[in-house]
Structure formats: C-alpha cells, structure tokens
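Okay, so here's the structure we're looking at.
Now for subunit A:
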Amino acid sequence: MGDPFGLIGRWFMDLLTGWGMESSAALTLLRFLGAGVMAIVLLFACFFLIVAERKMLGRFQDRYGPNRIGPFGIFQTIADFVKLIGKEIVVPAGIDKPLYWLAPLLVVMSIIGMWAVVPLAPGFRGTDLNVGVLYLVSVGAIGTLGIIMAGWSSNNKFAMLGAFRAVAQLVSYEIPMVLMLLVPTMLSGTMGVVGIVEAQSEMWFIVAAPLAALVYLISSIAENGRAPFDLTEGESEIVAGFNVEYGGLAFGMFYVGDFLHAFTVGALFSTLFLGGWRGPGAEQYPLLGLFYFFLKTIAVWFVTVWIRGSFPRVRIDQLLALNWKFLTPLALLIVAVTAVVNKLAVEQGWSRILALLAANVVMAAGVWGALALHGRTVRRREEELRAGAAVSASAAR
Partner candidate 1 sequence: MIPLSWYLTLAALLFCVGVFGVLARRNAVAILMGIELMLNAVNLNLVAFWRYSTPGVIAGQVFTLIVFAVAASEAAVGLALIISIYRRRATVVADEINLMKW
Partner candidate 2 sequence: MSVLQIIFLVTGFVTLLAGVMVVASPKLVHAALWLIVSLAGVAVLFVLLNANFLAVVQVVVYIGAIAILIIFTVMLTRRVMADSGPTHNRTWWVALLSAVVLLGGLLALIWQHPAFQAVPAELAAADTSLTVLGTSLVDVNRYLVPFEVASVLLLAALIGAIAVARPVAKGEEADE
C-alpha cells in the first residue's frame, strides 16, 4: 500500500524485461504506454464531466438538466457521442482540407498535453520537467494556433471573426496568466510543477498569494473561453464562432476540448495554489493524495461552472479593458510586490507567509480604493453629461 504507482511501474518493467526486452527500450515503451493511457482516461472522463457540468448548469438555471438516458441522465453524453458518430461528414466548399482536419486535433492535444507535467499523487506524474510552468504556457499556445487554423480554413466569415476574437482574447489573457504563474515560481524557487507542490508542504500558496490566485483563476477562465468570457462563440453575434463549419465528431473534438479545458483549469489551479495532492496522510498513502488532488480539482471546477452559470457575457471592449486596464497592471504590481516581500522576509516559515499575506491585504485594499474612486469619477462624469444634455435640451426648447 506504500507506493502503488511505483509498484505497478516495476511490475510492468519486470514483465517486459522478462519477455527479453532491453531495459531502456522497455522504459521508452512504458512511457509511451503511460502517455496513451493518460490521454485515453482523460477523454473517457469527458463523458462524465460533460454530464456533470450540464447537470450543474441546469440546477444553477433552475431546471433539471439531462435526465432521460440512464439513472439521472448520466449516459446522456454517450448518446450524444453515438449521434455525433452517426452524422454525415459534411465538408464545406472552399475549405483548406489539411488545416480543417488538423485544427480540432491541435485543440484537444494542447489540453491533454498539459496533464503531462501535473503530479496527480506522490510519485505519480507524467514527467518532472524543470521548466514545467513554461511548458504549460507553451502547450496552451498550441491551442490558440488550432483555433486560428479552424477559423481560417473554414472559409466562412463568421468563423474568421470568431477566430480573430478568440486570438485577441487568448493572447491578451495569456499575459496576466503568465505573470501569475511567476508567483508560485518565485515562492517555491523552482519552475518544476513537482517542486511547486513540494514547496507547499507548510502552507498552500493561496494563503500567501490570494490576489495572484484570483487573477490566475479569472485569466484561466478567459483562456478557456467560457462565460462570462465566451465571446469566441457568441451565438447571438457570430453564430458560433470559429467552429461554426464543423459537424459530427470534428465538432465533438472542440466540444470535448472545451469541457476538458475547464477541468484542466481546476487541476492546474489546485496544483499551483492549493497544494496539489497534499493533505493529511497523503505522503504515506499515495492513493489518498490522488483523492485529495481530484477533490480540490473538482472543487475549483465547480467554482468555474458556478461562475459560468451566474454571470452574463461581457462585451468585447469590456473584455479587453478588463485585461489591459485592470488585470495586467494588477498582475505586474503583484509580481513586483511579491518579489520584494519574498526577498525581504527571507527567514522561512510562518513569518514569511504572514508578510506575504499582509502585502496582499494592503494591495487588495489599495485596488478596492482605486476602483471605488474610479467608479465615483465615472458616475460623476455621467451625471454631468446628463445634466448638460438636460440644459441644452431645455435651451433648445
């Protein structure tokens, strides 16, 4: 019970070498197998993720959600999947064929690729890259590429517009996200995701850097492109955005990518800020770590679904203003303050965390004050405008 994942790995290793394989070749084969199993498990998990999300959204919106197929409707996605398989493969006229078919694969690939560096439990992870945090960013960039390819190759104005919107949004929100990835990196002193989880043994980073966690969550949701930031597929404005020409399983890939991305956001957030698999007794029993990890992931995922069900869609100018005028400057401020405070409070332990927390509270108060001041100015200006309009209207009369 001490190390089940290592045990399984060694068992397979012994099996393969027992069949007369060289140990290096066996290791390579095992790694490929592990990656394949991981990807397949994630894709199958989508069947239940999608149902669960639709059920939750239904409850948020005061309806039942899917409830026809299977007990509580849990087989709804399987029925949808069968329907998508059965659909005719429509190839729109004038598309760029290789890119058209490659785009959905890239989108799903980029999301599954992120799981390669996430430690699921002690000793249970894809790989411990020493640049893991940067790897997450770079893999995410490939998804952006997939979206722009989908929009361009579809030979459709709305798809193109959707792709432009998507890229404007994703590239913009990448900036605060990358800046906030720097905060766990600074606090733990390593870019490796495993190292970041190790460094949260005394306290989760969300306590030391709550503002950073909040900004990271907001920009992650925007990266995911879902409500309130679902401008990439505003149904009422641009039909459905970059994937409007896709049907059947190709559309299913985008659909799966979207839902899996939401879950991945939860996994990354809980790894970077909530201590990953850490919890009481997780070091002795790795399976408990796996349980903690998914518990945290599902909690964060629930919050993102909650946000999705609660907020209306923002306008494109509000979206970009929120990023460039608020999140990016705030992210820069957080990075600077965290760096200085972290350097000054070098003595490890609680005093450092308290100092960081105090700095965050001060920053939050400052931001709150600035926002209140800004809001008052905007309201006063609007009132003046209204008063001026009334005066000119009465003069004209």
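Remarks
Rule of thumb we're sticking to: contacts are C-beta pairs under 8 Å (C-beta built on N, C-alpha and C of every residue); 3 or more make two chains touch, one makes a residue touch a chain; residues count from 1.
A word on the picks: all candidates are chains of the complex that A comes from, given by their letters.
Because the structure is predicted, anything quoted here is derived from the model rather than measured.
Chain contacts in this complex place subunit A in touch with candidate 2, from the set 1 or 2.
Subunit A meets candidate 2 in the complex at residues 96, 99, 129-131, 134-135, 137-138, 140-142, 144-145, 148-149, 152, 160, 164, 167, 171, 174, 191.
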